[in-house]
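One protein chain omitted, others in place.
Moving on, here comes chain A:
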Amino acid sequence: MTMINSLRLGAAALAAALVLSAPVKAAEGTVQPPRQSWTFAGPFGSFDSTQLQRGFKVYREVCSACHSIQLLAFRNLAEKGGPEFSEAQVKALAAEYKVKDGPNDSGDMFERPGRPADRFPPPFANKQAAQAANGGAYPPDFSVIAKARTYERGFPWFVIDIFTQFQEQGVDYITALLTGYEQPPAGFQVPEGKYYNEYFPGHVISMPQPISDGQVEYPKDADGRPQAPETAVQYAKDVSAFLMWAAEPHLEARKELGFKTLVFLLLFAGLLYFTKKRIWSRVEGHAHA
């Protein structure tokens, strides 16, 4: 038996063992979020800048009342591979915010209008203030939240994900969470001041349903219709996409460079393969291994 055959046998035995032992325990009471289709998924994925602009609008008009996004700077909104607002739009937007600066020459802190280089000021001065205003719960910062949330894929999906490049667990989860507010099942006790959410681990969440149909006005197209449906589901998708970009602002550049790199390496490997074949053909008894 050659090593390759042994390898196959081993792999088969391993797969059998894993399949047999998989149902030992099903997912721990968490519901798998439905798969969404994202423009930024897959090897050639890229952000839809109009979707990110809408998502930013949702964040700004709804989420930002409680959730900071402290690692994001205004200037990022104009960068390539993002919402791609114009420089002028970003400048005007930043100026709408008050940013704390100082100390000045007389030693005082002061407030001034924001500049593109500033980062988004948080809604609360500190964690304690945020908790005091939200019934003791801390609304998490949104800078990398799309990468900080996931759910268990389980076997064999976690293996298949390597090949399909599925990396969108976080955004799928956020979309599901935002639209996952439901009546609790009979007998499920939701504590006072808490809410039932189908997708939140343990189902009891401190955040009330954050968004409902028609809450945010979307830009209109030439016929005066909104460019996307003004529904909670659409808001959830758009803000999730925006959060994915905020968490991974160089995603497009990464995938583009990845493709170039792999094409180069493939050609290089091909050349090396034939070089190797040529060199080893001098050696007797080696049918080029």
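Quick note on the criterion: contacts are C-beta pairs under 8 Å (C-beta built on N, C-alpha and C of every residue); 3 or more make two chains touch, one makes a residue touch a chain; residues count from 1.
The working rule: contacts and distances are computed from a predicted model.
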item: Name under which UniProt lists the unshown chain, selected from "Cytochrome b", "Peptide/nickel transport system permease protein", "Sulfur carrier protein ThiS" or "Cobalt ECF transporter T component CbiQ"; value: "Cytochrome b"
item: Interface with the unshown chain - residue positions in chain A; value: 1-4, 6, 9-10, 13-14, 17-18, 21, 24-25, 43, 71, 76, 140, 143-145, 147-150, 161-162, 165, 167, 169-170, 201, 247, 249-250, 253-255, 257-259, 261-262, 265-266, 268-269, 272-273, 275-276, 279-280, 283-287, 289
